[in-house]
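Removed from the display is one protein chain of the complex; every other protein chain stays in position.
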Amino acid sequence: MISSRAQVTEMIAAAKVRKGLKWADVAKEVGLSKEWTTAGCLGQMTFDKKQAEIVGKLFDLPDEAVAWLQIVPYKGSLPTAIPTDPLIYRWYEIVNVYGTTIKELIHEEFGDGIMSAIDFSMDIQRESDPKGDRVHVVLSGKFLPYKTY
Amino acid sequence: MISSRAQVTEMIAAAKVRKGLKWADVAKEVGLSKEWTTAGCLGQMTFDKKQAEIVGKLFDLPDEAVAWLQIVPYKGSLPTAIPTDPLIYRWYEIVNVYGTTIKELIHEEFGDGIMSAIDFSMDIQRESDPKGDRVHVVLSGKFLPYKTY
Amino acid sequence: MISSRAQVTEMIAAAKVRKGLKWADVAKEVGLSKEWTTAGCLGQMTFDKKQAEIVGKLFDLPDEAVAWLQIVPYKGSLPTAIPTDPLIYRWYEIVNVYGTTIKELIHEEFGDGIMSAIDFSMDIQRESDPKGDRVHVVLSGKFLPYKTY
Amino acid sequence: MISSRAQVTEMIAAAKVRKGLKWADVAKEVGLSKEWTTAGCLGQMTFDKKQAEIVGKLFDLPDEAVAWLQIVPYKGSLPTAIPTDPLIYRWYEIVNVYGTTIKELIHEEFGDGIMSAIDFSMDIQRESDPKGDRVHVVLSGKFLPYKTY
Amino acid sequence: MISSRAQVTEMIAAAKVRKGLKWADVAKEVGLSKEWTTAGCLGQMTFDKKQAEIVGKLFDLPDEAVAWLQIVPYKGSLPTAIPTDPLIYRWYEIVNVYGTTIKELIHEEFGDGIMSAIDFSMDIQRESDPKGDRVHVVLSGKFLPYKTY
Amino acid sequence: MISSRAQVTEMIAAAKVRKGLKWADVAKEVGLSKEWTTAGCLGQMTFDKKQAEIVGKLFDLPDEAVAWLQIVPYKGSLPTAIPTDPLIYRWYEIVNVYGTTIKELIHEEFGDGIMSAIDFSMDIQRESDPKGDRVHVVLSGKFLPYKTY
Amino acid sequence: MISSRAQVTEMIAAAKVRKGLKWADVAKEVGLSKEWTTAGCLGQMTFDKKQAEIVGKLFDLPDEAVAWLQIVPYKGSLPTAIPTDPLIYRWYEIVNVYGTTIKELIHEEFGDGIMSAIDFSMDIQRESDPKGDRVHVVLSGKFLPYKTY
Amino acid sequence: MISSRAQVTEMIAAAKVRKGLKWADVAKEVGLSKEWTTAGCLGQMTFDKKQAEIVGKLFDLPDEAVAWLQIVPYKGSLPTAIPTDPLIYRWYEIVNVYGTTIKELIHEEFGDGIMSAIDFSMDIQRESDPKGDRVHVVLSGKFLPYKTY
Amino acid sequence: MISSRAQVTEMIAAAKVRKGLKWADVAKEVGLSKEWTTAGCLGQMTFDKKQAEIVGKLFDLPDEAVAWLQIVPYKGSLPTAIPTDPLIYRWYEIVNVYGTTIKELIHEEFGDGIMSAIDFSMDIQRESDPKGDRVHVVLSGKFLPYKTY
Partner (left out) sequence: MISSRAQVTEMIAAAKVRKGLKWADVAKEVGLSKEWTTAGCLGQMTFDKKQAEIVGKLFDLPDEAVAWLQIVPYKGSLPTAIPTDPLIYRWYEIVNVYGTTIKELIHEEFGDGIMSAIDFSMDIQRESDPKGDRVHVVLSGKFLPYKTY
């Protein structure tokens, strides 16, 4: 009996290591970006039927798991509010150190509102650099203004 | 008596509103990006003497405050571990929802290590879009590998 | 020296009691709903110049405070993550008890996405009822779908 | 052995995906609103015998589970005090940003007291809008006054 | 400038010690129980005009403070979620140790619902006992049933 | 293997639903108040041999479980420090809103000390009321004075 | 205006350093143990009139402060739930590491109940030891049994 | 497969109840104080080979468990930072109420440093008292001075 | 099915006790420092294929576990944010007590930036000392400067 998406995420994690799959390859099969596809496989996005079946085949999932991939999951991928993993913590630190800066600059440009985390996309690339390669990330989120009413 | 950088940040906040300054203009005077300059004015970065004097003049700061701008501050700009402000929260949410995805994809490309939040830059721009303008952010952080020893 | 919006909110709170003003009347003067206007006076929304001047006059605010009303505030009105005030706690309880229900029903109707808290309005009214009057609240938030990319 | 309502909620979650049921249809069978019925199925409300048997049949539950549906559950549906799921978080954010506003306006209209979360109903509907459909929610809670004694 | 009820509570605390007043006597003057009156003086209840003026006179409060006594306060009297004071902690302990028992017995008698903390009264008395006097407390709260809808 | 009282509490919870027992009836069999007996069955009190055997028979417990009922349990019945369940939360709210009031009045009557939560009893009754029945609770705790030494 | 015992504790702390007083000497003047007297001066115990006047004279306190010393304080002397100070932390660690041991042994000897922290005394002495002197502490608390009712 | 000391502690807890053993008797067999022995059985101390074998025999442990008893455990015996169990909480309360007192008196006698929780022993005894027996506890910890360097 | 590195860490922990292995010996077989090797075995570092196979052989791990050893783990080895284990807590205490000192001295020598925890090594040795042997630890982390941009 599968009673939560978390169980499916564990199945995917196990199969990925067992079969030596790569997220970039999974994404190609699914036909979407590696960022969205990985987030989906890690239990954060909702697949449509066709996508779910592809994912199911790649990771040898039972039908019940394929059905769960099409259910909107309870989101949030971190075990603690402040992440302990160094790679993820650096992102938390960016939000903590630069949080008020980001806020000031978006408001200066756009006025009161937010940058959407829903109408949003992310692209992560390697950036060659003689002093050591860099992680180059583009975040694009629609600006949503607060309106008076 | 000024006994912490936080007091200087408050002086800057007060002067900015009183004088109607813009971060982009402050940055031009200082000669650096608006992201770094704003973070500095908000108490997260360390100015050198010349930069501090420019900031001091723009915000009518006393000499003691200008001296504090050259002292490395205790960083972290948020009053709570999970930010309540909607704009900043959306960034926390991105880290929470996409955290494991970011981790997987950086490791898939680079192996074990992190994206530096120190050897790091950020660029925030308006991205025109007929369906509603977007906030376009580029983050660039050096990849730092874990090494065996 | 005013260095944060919180100081202006305190001035408004003091003046409101001293002068015996009502939010509904303030809202009429400002020309907006009582919900948005009150949120603005309590430091959660950003006034434009004309609105800020009206608020300033009603609450006898100095010019510096009127300037701060036009600055986007750091939002979040509660002193603790779980509110202790019984009226506000009941709303937290609704989110806690009905949270997964709200999630399920919005997803069943709209698919994956959220109800916006930015493109959002709220209307609070007295609902007459022989068994005891009721608080009748209408919340309206734009549905924002997650999209694949 | 079933020793908590949580186990029954998991059985319902599993069966719902497996059988492709919809909450609206379940509610019709039970003969109550979709909001109350869903909350009940998610372990937040108490069914009477007849309702429990209908739910049991729809979700193929064993007799023991049907008995548990008639037991008042330990309520609270969220795994963390501040919800990580973006849809539910937006509701938490509304409480955080508008909390003091809601408090002020209810007190202005009714005096000291609360809006009940027990003598309470909720109705969630799709609101057509050319700029993008909206989630339209009506909350109705009895006003309960504090009394002197 | 008085900008919060907390300031008035401090004035009352200071005056009570300075003038050596007793809560029971204050209550007699106000004409209500000692429980409600004390809670009001400690910033948890709302006085009407006449009551506020009596309190104001007893504690030598300025007019502005008397006005604040008539404003619904932000409730919650404890500095930490889990109280450190031994007397108050024992009450927290009773809730923690007996919480599920209280829940079970009220539900067994009344069905699903709660005991109101709003339509509520409390009476604290000394109970003579040869083995050591006891604190005898009567709590009376209206039962509020959850209803289907 | 039973390695904690919590396992026995789960067995009792399961048997109670399965067999449709009532706490009041269990208490009559045990020969004690319904409050103490329920707290015992929920893992908060220690039964003597005879009582444990009666409980064991009523709930069909194995011998090992009956032995565990005679072991002093690790007390505390709530899964979170601030309870999410509305019925139990109301009690937490009473402690939070009235905490300083209870403290002041007990000290005014008795001096410095506490109301014991150990030498303590509780009685919960239905109180008929034409405006809606009430939950009437009597708490009785020995006053324990702080002494100088 | 003195509105809390904390202010008096600060006055005592300041005077103690300024005048170079020792707790042991203060205790002798007051006529009680150094443990109880120090706890009282640090805002945890209640002095009677005569004791308060002695303390007031020793620490040059104003009359208002002497009045506050006779008021039962809100207890708890630590700024954080888990103490950061190494000396105090070691005591927290003893509770954490030995907590279940202490529980088991007291129950084995006395049955269900607690060791009182109210009917309690503490004595701290230097214990000479050739391998390094030791802190020798005697804690004595009345055993309070849970009783059936 | 035993992969943590916690599993061994559970085995001991189960066997103790099943076999009706007493800590004092276990300690006699092991040849050490009841305090140290109990702490060891509860997963806080490390047994040597001979001691572990005695414990293993008394509690019918498999060889693998006996091996684990000789491994230094991850210490800390409480499920929450602030203990909910009343007996253990009283000790936490002593640290909270008397924490600064203990600190002041040890420093007054010894200067800056701590009382060790490692080079430490504890002795718990029944103290007969006509007004009710007491728990008499002696704690002895080596004083460790901070030194300059 | 192995679905997380934590399961592999448990297998290693179990095998280490069962087989009586020493970390220093494991490190020699792997050909790296005992610090890095132990961290890897405890689920904090990533092994290459050859290293993983050696570890697998030493701890009798199945192939699937050996594959997981080559996957970058989610790092963080402590069950609570503030460690309860005395040995690890002392390190937390050093960070807490000396944290601002370390910060000041590194900035005084290097300017603004950090000491890397990634380009980092640690060496733990016994330091003979007639007054009692010492733990001698060398930490070496690359200094990473904040740069302007």
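For this structure, a couple of remarks:
Here the chain labels run A, B, C, D, E, F, G, H and I in written order, and each chain numbers its own residues starting at 1.
Just so it is clear, a residue touches a chain if its C-beta (ideal position, glycine included) is under 8 Å from a C-beta of that chain, and two chains touch if they have at least 3 such contacts.
Because the structure is a prediction, the values reported are computed rather than measured.
Contact with the omitted chain, checked across H:Pro62, H:Gly111 or H:Gly132, is made by H:Gly111. The chain not displayed touches chain I at residues 22-24, 34-35, 38-39, 42, 44, 75-78, 81-83, 85-88, 90-110, 113-117, 120, 122, 124, 126-127, 129, 131-144.
Although one chain is not drawn, its touching partners on chain G can still be listed: residues 10-11, 13-14, 17-18, 20, 79-80, 82-86. On the side of chain H, the interface with the absent chain consists of residues 32-33, 35-36, 45-46, 72, 74, 100, 103, 107, 111-114, 116, 118-119, 121, 144-149, using the contact rule stated above.
What we mean here is this: only the chains that are shown with their structure count from here on.
Contact with both chain C and chain G is made by E, F. The distance from the centre of chain F to the centre of chain H, with each centre set as the mean of the Cα atoms, comes to 28 Å.
Counting partners per residue, chain A has 35, 74-76, 78, 81-83, 85-86, 100, 103, 107, 113-114, 116-118, 144 as the residues that reach two or more other chains. Chain pairs that touch one another, listed by label: A-B, A-C, A-D, A-I, B-C, B-D, B-I, C-D, C-E, C-F, D-E, D-F, E-F, E-G, E-H, F-G, F-H, G-H, G-I, H-I.
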